[in-house]
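My structure is below; once you've seen it, I'll send some questions.
Some chains have been omitted; the remaining ones sit where they do in the full complex.
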């Protein structure tokens, strides 16, 4: 499987790392283990002892050092062996990965460490800027290639058919505009004087009609930020009322992905019950509607190359197809650079 | 896997299609979805939307039209797109398959549609001609290559060893005769003055001896009709007393098959309790005896070509081997025609 390597991927949530935990996760087919170093900073190293290949996550964390549970070799967050009960640590090393905690997210760089530039991390400051009670965070394991999940978000028209009772009903026929290129892309939907999706009924109750604006900003390889706002038809839009949702998709294996999401809102920001009920609705839509569909798609596609199956191209696919082509280009460029 | 394509396969039972249902099944490695068209006739199309490969069976059926649950494209039973909310249906198509409901059976043609000739459907009129109360129908999913199941029926001597307490005891040593060729074959068993199988004890109670006649007619690729009759030794045979059983085997994947059966009898034809008890006995014999043996065979054979394992040939294999050779020839001929 070809993955884009020199890019930041979400590896988890900062809150998953408490002082003692070893967080093991497979990203882009590689097993990594994350933990907090001596000073508390997140660390990520290969979850495989170089001696006999035991996963280090089956060992113990002490004071920022992981000790293998099989023969006692110890490693710090740089991947350096700092304890060898059977000799000198010498030059023993395991691979380490650049990792940054920002906006509550753990970002990992799976490519060339020298190119890891934290300035390239997608800006998710809307998360920190939202009071905790108005933030909804989740992790959804999905048995589908990550690009199918990216397609799903880059083409919101699916909501009209897959989520008609919650999120859909206003995308088909909305005016769309796609811009950007290289490793970023923006798709804007403007649904004017439409029947807003049931999710907006608290803002624009039926039978009132609404002007709805949704935009999705994509950052290679799998990070998307969705902003959405609605107001009664013809009234003035207040961008300060927009809700934001991070959809952050990280490949796990060729046929599975980690789907991290975080949804925030600018109203009722101290109401945890509203948050709980939105979270339940979002996860219900995902678990009962998106996830089965994505996993059925994956089963139909199997190991085949997506393009080799000659997918029918519709106008709604514009952004998703541009993302796929941008990724292909970036991956090809990376392959060339490696040669 | 090489399958015979230009032949009718049983895809299910007509009764499985009510007005609203989408019946999804994998045949010869292809996923198809069956449903009733606007006029009520059965339809079969590829269970895969040409847009993003979602299974159409995860969508909805309305008035003979299937709508994809992912982005709302609609298809009729000819595979034509008859609704596209994102543009014109234009030339959008998915593959359709000839399908015929006859004798309560759904017959599907997986090969070249131009060659689909309903006159070639095996005659199973014994099913309709039997009162409903005297018909027993079932579907048995089996984790074995369909040819192993065909072998099993084309060599009934196995009943003497695998089903000694129900169906066996009289086949080994019976006089057999095999005739036919190309895509049909008949094996006849005549067991003269034998101890009939326990299944015949209601007709010829022990210690009486019986003359038993069983014949199996095979139609390529996997359809077999078994006729059986017994009478006390030396008395006159009345063919009108024969019982008939359809054994219809359709490949699902390389290692699994759909086993459809329908058993009828010419006596006690209004007794549903007798039917229930025969059904229970048949399925018990299959589920506890045939199915495990077939699946163990499959596990031993794995991906190997059957002939490459040099099976020992015995006289009892005559019909089964002729069927395998006939199938090989038909499949080879089909491959030649495609070139």
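As written, the chain order gives the labels A and B, with residue 1 at the start of each chain.
The rule is short, and it goes like this: a residue touches a chain if its C-beta (ideal position, glycine included) is under 8 Å from a C-beta of that chain, and two chains touch if they have at least 3 such contacts.
Being a predicted model, the structure only gives us computed values, none of them experimental.
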Given 2 placed chains, full-complex copy number: 3
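Everything below uses one rule, namely that only the chains that are shown with their structure count from here on.
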Mean-CA-position distance for chain B and chain A (Å): 48
Partner chain A, residues of chain B touching it in the complex: 31, 48, 50-55, 58, 67-72, 84-87, 92
Partner chain B, residues of chain A touching it in the complex: 151, 155, 157-158, 160-162, 172-173, 292-293, 296-297, 300-301, 309-312, 314-317
